[in-house]
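Missing here: one protein chain of the complex. Every other protein chain is in place.
Let's turn to chain A:
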Amino acid sequence: MKTTFKTFFAVLATTFLLASCNDDDAAQMFNNPTGTGDLQVKFDNAYAGNDLILGAPNTVNSQGETLKVNQIKYIVSNIVLFDENGGTFTYPKSESYFIVNEANPASTFIDLTSIPAGNYTKIKFGIGVDQAQWEAGADGQGDFLAHADAQDMMWSWSAGYKFILFEGQFTSATVSSDTAYMVHTGKTGTAYNYTEVTLDLPTKAFVRTEITPSVHIVTDLSKIIDGTNKIALSDHNMGGMGAMIMGGEAVAQISANVPGLFTVDHVHND
């Protein structure tokens, strides 16, 4: 009996020591990151706290309007990651243009590769295509031009890219039956309207060869027209033909709302 017990505790103690060593190795590797890893950015479209369901009526906004969203697409570009030591990593520009399209779930996950291992605390990205890139001319766009064209995210080369395409139906106090709305943002005659968004991560993203963090961003679509600037679709419903917002002051106001659309809900380090 006594022997059995001694053996038992010896085994226990040994196992414990071994386990401790393993932990130390893992911690050592974790604390001295080398090489590169991947990172995923997930854009999860929402509407005022609810998960977006295409075609379903959303909650009433501050203008007394109820929207059904049928299509939402936006261009995400020029991703930059900031690490805890103040360093930055700019994702290669030629690979840093993406179209997030709610109708295509795969497109809401942006997989970034070959990122230096590190502890990242902040992310910056653009909504739309920056002016410098557009000025590089049609030949300078690489494959992205054809992709944007196929996704209906171009007006024409000279008119430029659509940065956000937000379409559906709405009703309001004065518009009782479902009426179409189309909000397209992008370059207008007076402004380029490319918008940068910088977000703090609630917890660090640990990029390692063996850890691929996932940064879960929530995009609150209600704030496109009901953010800092408030735009009533009813005011743009000329002759009851539907609210079409594709230029003018409203696009500038919506572009100013863009940074407020995005929050990082959480980061997974798995």
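By our rule, a contact is a pair of C-beta atoms (placed from the backbone, for glycine too) under 8 Å apart; a residue touches a chain by one contact, two chains touch by 3 or more; residues count from 1.
Operating definition for what follows: contacts and distances are computed from a predicted model.
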* Structure fact -> Per UniProt record, missing subunit out of "NADH-quinone oxidoreductase subunit L", "MetA-pathway of phenol degradation", "Putative zinc finger protein" or "Sugar ABC transporter permease" is "MetA-pathway of phenol degradation"
* Per the touch definition above, residue among A:A26, A:A173 or A:A191 touching the missing chain -> A:A26
* To do: Taking the full complex into account, find the residue in A:D44, A:D152 or A:E167 that is in contact with the omitted chain.
  => A:D44
* Asked: For chain A, which residues lie in contact with the unshown chain of the complex?
  -> 1, 4-5, 8, 12, 15-16, 19, 22-23, 26-27, 30, 44, 46, 49-51, 202-204, 206, 216, 218, 265-266, 268-270
